[in-house]
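Apart from one protein chain that is not included, each protein chain of the complex appears where it belongs.
Entry: chain A
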Amino acid sequence: GSGVKRNSHHLHAVGKGDPQVYAGQAGTPAFRVGDRVVVRDELPVLFYTRTPEYVRGATGEIAAVAYESPAAEDETWDRPDAAPEWFYVVRFTMAQLWHGYTGTSADTLQTEIPEHWLRAAG
């Protein structure tokens, strides 16, 4: 399968790993650990997204600046011009995500969101 165009990703990631193969390509991250962010809810999600519906519009806190990678929304269609961006582990308070949450007010949920889905909390 070495001549197959579909294997080009494999060939450029060998020895580095994925997402390490995109390291250094997204520039300076817009957010730091501890920053308050809002998950944008105005972006269209036709056909594909990996940003869960349950966090859209919710405010969370950056728990980790994770890695650089093209967004799943671009990778899934194999867009060759997709620019890598920063991904973040974002921490949400359960009681803010779910109306009538039945656990404690300290319970949290973490999920990973690419930068274009986030804006600074106002």
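Methods note: a residue touches a chain if its C-beta (ideal position, glycine included) is under 8 Å from a C-beta of that chain, and two chains touch if they have at least 3 such contacts; residues count from 1.
One rule holds for everything that comes next: contacts and distances are computed from a predicted model.
Missing chain, UniProt name from the options "Electron transfer flavoprotein subunit beta", "Light-independent protochlorophyllide reductase subunit B", "Multicomponent Na+:H+ antiporter subunit A" or "Thiocyanate hydrolase subunit gamma": "Thiocyanate hydrolase subunit gamma". Residues of chain A in contact with the chain left out of this view: 1, 3-4, 6, 10, 13-21, 50-52, 54, 64, 66-67, 69, 72, 87, 89, 91, 94, 97-98, 101-104, 106-114.
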